[in-house]
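Worksheet: one structure, shown below.
Rest of the complex left out; these chains stay put.
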Amino acid sequence: MKLIIAVVQDKDSNRLRNEFIKANIGATRLSTSGGFLKSGNTTYMVGIADDRVQEVLDIIHETSRTRQQFMTPQVNLDAEDTTASYPVEVQVGGATVFVVPVDQFHQF
Amino acid sequence: MKLIIAVVQDKDSNRLRNEFIKANIGATRLSTSGGFLKSGNTTYMVGIADDRVQEVLDIIHETSRTRQQFMTPQVNLDAEDTTASYPVEVQVGGATVFVVPVDQFHQF
């Protein structure tokens, strides 16, 4: 048994939760802020058998890893400068993950 | 020294905290949601000497374990169906508990 603690961006949080549900993986969501990642983040605690640790890591990696994304900056309608707004490439996502040993695991 | 992380239903949270206080066990409450348990839940972190781990587990089990409870469903007063409302047996409670090894414990 391992306890996996994963800090992910709020942006990826719901998608990650849905992937956990699909894979029948119980996860508790903690309210967290700041720190490892620049924007708002969420921490998941997952209790998992040793032979499924890699599966959980893969799901987190697939859903939440750092990647480039094209975003269109918001146009300031009040500005006199009416230059068109072009999409720019920004970095989103990112996950910090701890796999912690567990001496005992109980479900009462 | 062990770190015990316990996820319990909100419903049992205050009773568990009171039992911890009575037993002179320091517990930190984390705001959590969803996951291991169906309804709203709360996570407690407890730092405890090895020889008191079982005592903490017993308190959590006694206070928060899954059990059957009779509840009377709410009556819909607007409904034409005036059938009396009978108590039904529902499952409440439940706890997911991790006992995690600790390399160092400090109180500054």
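The letters A and B name the chains in turn, as written, and every chain counts its residues from 1.
Simple rule for what comes next: a residue touches a chain if its C-beta (ideal position, glycine included) is under 8 Å from a C-beta of that chain, and two chains touch if they have at least 3 such contacts.
Computed from a prediction, not measured in an experiment: that's the story for all the values here.
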item: Full complex, copies of the single sequence (shown: 2); value: 3
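Here is the rule we use: only the chains that are shown with their structure count from here on.
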item: Superposing rotation of subunit A relative to subunit B, computed on C-alpha atoms, to nearest 5°; value: 120
item: Approximate Å spacing (C-alpha centroids) for the pair subunit A, subunit B; value: 26
item: Residues on subunit A engaged by subunit B in the complex (per definition of touch); value: 1, 3, 17, 26-31, 44-45, 47, 100-108
item: For the subunit B and subunit A complex, residues of the former touching the latter; value: 2, 5, 7, 30-36, 41, 43, 53, 57, 60-61, 64-66, 93-101
